[in-house]
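Only one protein chain is missing; all other protein chains are in place.
Chain IDs A and B follow the sequence of writing; residue 1 opens each chain.
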Amino acid sequence: MNVELTELTRRFGHTQAVAGVTLEAGPGVFGLLGPNGAGKTSLLRMMATVLPPTAGRLRLLGRDPGGFGPRREIRRRLGYLPQNLGYYPGFTVADFVEYFALLKDMPPRRVPRAVAAAIEHVGLGDRARAKLRTLSGGMLRRAGIAQAIVNEPELLLLDEPTAGLDPEQRVAFRALLREFGQRSTVIVSTHLVEDVGVACTEVALMDAGRLVFHGTPGELVTRGEGSGAAGDAPLERGYSAVLAAARSGAAARS
Amino acid sequence: MTAATDAPVRRPLAPAGGGVPLTAARLLRLELRHNTMPWLLPLIAALFWFDTYRPSTATPPYWVLRTFWNMGQGHTIIDFAPFVAGVAAWVGSRDGRRGTADLVTAAARPRWAVQLAAWAATAIWAVGGYLAFVGALFALYAHQGVRGQPPWWWVAVGAAAVLAFSAAGFAVGALYPSRFAAPLAAFGAMLAMLMSSQTGFTHTSGWAQILPTNSNGNFQADSGMLYPWLPDLPIVRTMFLAGIAVAALGLLGLPAAAGGPRLRLAAAVTVLAGLAAAGTAAGLAGTARLGPHGLVIPALHDAANDRPIAYTPDCAGGGFRVCLNPDYGSELAHVTAALAPVVREVAGLPGAPVRATQVAAKYSAGEGQGGQAMTISGHPPVLGMPLGALGIPGAFGWTDGETAGQLQLLLVHAFVGAGNGVGTPAQQAAQAALLQGAGLPFASQPNLLGSVGLPSWAPATGGPGPTTPVPATGPIYAAARRLAAMPAGPRHAWLAAHLAALRAGHVTLAQLP
Partner (left out) sequence: MTAAGVHSQAPRATHASAVRPGPAWLWLPWLYLVSRRAPAALALLAGCGALLWAALHWHWYVAGGPAAQMLFPLVTEAGAATVITATTYGPFGEPERATGRWLPYLRLGAAVTLTAAAIGALAVGSTGGELYGGFAAMARNVAGMTGVGLLCAVVLGGMLAWAGPIAYWVLAEGALANRLTTPWVWPARPPLDRGAAICAYLVFAAGLVLITVRGAHESVRDTAT
C-alpha cells in the first residue's frame, strides 16, 4: 500500500476537519468526493505532509512521515497540487516547473529533460517560455499539474486539478491520470463526479470529516439506483444518496 | 477494501546528495534571474551620484578627503541600506504573499535551504551593485588624478554592511510576511543608519566605534599618503556586520517548518555563532585606543602598519627649501609662496627654520578637531608641517587665502614657542606682530585663529567664512601694535635678544617694547 490511514484525525481548534478516517490505497486512481467543508483538502494536506494529524496513524509509501528523514524521502516521491495554487508571476512555465523539480531533490542532470517532458505532458510545450502572469487560469492549472508530475511521483495528490480546464483538456487530463495510475497512487479531490467516473478505479466520499463511502464508481452508482436521490447522472444520484443516508444516520445517532 | 492486491514496486530514486551543489547552483540561477533587486539599482545609482559622488567633487583630489564624506561618514552605505533591507524583506515574504508556503514545504529540500537561495540571490545583486558603484566611483577618482591610496578596507565594510542589511531585511520578511514588512525593514535601516551617525558624533571611543557610519576613528588626515590606512577598525566592523548577517540567516532555520531537528540545531548554532562574532567585534572595538595615525585595536594591530609609506619628496625653493610628499606635490608652489613672507620676516633670528618638510598629522577623533601645530626642531632648525587637512585649498571650504594664512599662522605660532597651546600673552602679541609684518593684517587674524581651531583671545568664529568679523582689540593686540610699529631693525634686534625667554614663557606683555 502506498497510503495507509488509520483513524486519522485533524482538529482546528474546536472544529474537527477530519474525523477518524481509515483508508488504504495502492497504485491506481483514487477519487475523493464530498461537499464543501467535508475535510477533503485537510486530508489531502495531511497526505502531502504539510499538515500534521492531530491523532491517528499515517503511513505513506511505507514510511511514517513523522520523522524528518522518512518525510523527506516521501516528499522526494510526492507530487502535490493544492486547490489554491500560489506562484511567482515573473517565472516562466519552465522556470516554475524546474524550480519545484529542484526542490524535490531531483538529480540536476535529469531536470531539464524531466521539465520538458512534464510541460509537454500537460500541453504547454509551446508556452514553456511564457511568464506565468500571462497565462489563463486553465493554463496556470496545467502548469501546476506539471510541477506536480515532474518528478514522476509515486504518490500524486491533486486538489481540484481540473478547475478551469476546458473539456478537451479534461479529457487529456483524465488520460494522464490513468497513465500515472498504472504505476503510482493518484488521489484526486474533485467536485466533478464525471472525472471520478471516467478516471478513477476507486472513490471515497467524505462528509463532515468522516468517510461515508469507499468503493468503486460502479458501487456508488448502485447506491443511487432506485433511491430517488437528486442528480442528473448515475454517479450524481449515487453521491446524493450516500450523503443523504449518512446525514440521516448521523441525525438518528444524535 | 482496496483494488490493489499486489505490493507496489518501490522505484529506486537517484540519490539527491551527489547533486547538491549543482542543485543549489541551479536554484540560485533561477533566483538571480527573477530577483527584484536589479529593478531598484537605477534608483540607487541616481541617489549614489547625488549623495555620494557629487559632494565629494568639491574636495581636493586626495583619497582621504574625497572619501571622507561617502566612506568615512558612510554615505555609500546610507544610499544602499534602506533599499536593500526593503527588497530583501520583500523577497523573504514571497512565500507568504504568494501562497506558496505549502508547495515549498511539501518539497524535499529543506525550506531553510530554499530561503537561503532566495536570500543569496538578493545579496549577490545588492553587494554586486554596491561594488560596481564604488568601483565606478573609484575609477572616476583615479581618472581625475586623486592622490594617495584608496581606502580598500572601508569598501569591505560597506559591502559587509549591505550584506548585513540584506540578511536582516530578509529575515524580517520571511518571519513576518506582511505588506508592511518591506517598508518597515527599509525604515528600520534608515533609522539604524541615522542612529549610527548621530551616536558617532559623541562617542569617540568605546563600543560605539563598531557602528558602520560612526565617522570617528576611521579617516586620519594622512591615511594612504604618509601612513597606511589602519585596518584595525574596518576589520572589527566587518566582523560585526558579518556576525549580524549570519545570526539573521540562522533565525530562518529555527521554525519547525524550516527542516528537520538536526538542521534546526545547526540553525541555532548559526545564530549563536553570529551573535558571538558580533559581540566579540563590539568588545574589540571597545578596546580601541587613539594612536598617532588612527584608532588602534591592540588585539588586531599589526606593527607593520605603523611604518610610514616610503616616498621621495617633491621639493622646491631656492633659499628656503620646502619638501612635500609627492601626493601633495600640486600644493608645493602654494605652500612655498605662503611661507615665504614669514620666512623673510624671521630670517636671521634664532631658531628660524632653514627649510620645511612635511610630517604626518597626528590623529584626533571627534568633531571640532583642533589645528595641528607645526614644529621647529633640529640643527639647523627644520620646520615640520603636518599638512593633513590643513593648508589644502578647497578642503572643507578653505579658500587659497585662508589656507595661506593658516600656514603662516602655524609657522609663526611654532616660531614663538606656543606649541600646541594658545601661548602666553606675550607670545600671542609677538605672533600677531610677526604676522602683521608678513602681510597678514591684524583685522583678519582673529578669524584666522578661529578657523584653525586654536582657542583665541578673541571670540572664536569656527569654520571658514564667518559671517561676523571679530575685532582685533584688547591688550594683546595693543601690545602687538606697539611691537609692529617699531622699525624693522630694532624690532629684529629685540626679538633676537629675547626670543629664548619669549619661547620659555618668561616675557610678560608689559615687557614687550
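Everything that follows uses one rule, which is that a contact is a pair of C-beta atoms (placed from the backbone, for glycine too) under 8 Å apart; a residue touches a chain by one contact, two chains touch by 3 or more.
Keep in mind the model is a prediction, meaning the values are calculated, not measured.
S.K.: Tell me which residue among A:A117, A:A172, A:A208 or A:A244 touches the hidden chain in the full complex.
M.R.: Touching the chain that is not displayed is residue A:A244.
S.K.: Out of B:P183, B:P255, B:P326 or B:G351, which touches the unshown chain?
M.R.: Only one listed residue reaches the unshown chain, and that is B:P183.
S.K.: Residue by residue, what part of subunit B touches the chain that was omitted?
M.R.: Listed in rising order, the touching residues are 36, 39-40, 43, 47, 50-51, 54-55, 75, 78-79, 82-83, 86, 90, 93, 96-99, 177-180, 182-184, 186-187, 190-191, 194-195, 198-199, 201-202, 367.
Rule of thumb we're sticking to: only the chains that are shown with their structure count from here on.
S.K.: Name, in rising order, each residue of subunit B that touches subunit A in their complex.
M.R.: So the residues of subunit B touching subunit A come out as 1-11, 13-16, 18-19, 22-23, 26-27, 30, 33-34, 94-95, 98-109, 114, 259-263.
S.K.: What residues of subunit A sit close enough to touch subunit B in their complex?
M.R.: So the residues of subunit A touching subunit B come out as 1-2, 24-28, 45, 48-50, 61-62, 68-69, 71-73, 75-78, 80, 82, 84-88, 90-91, 95, 98-100, 102-111, 147, 154, 183, 185, 201-202, 214, 216.
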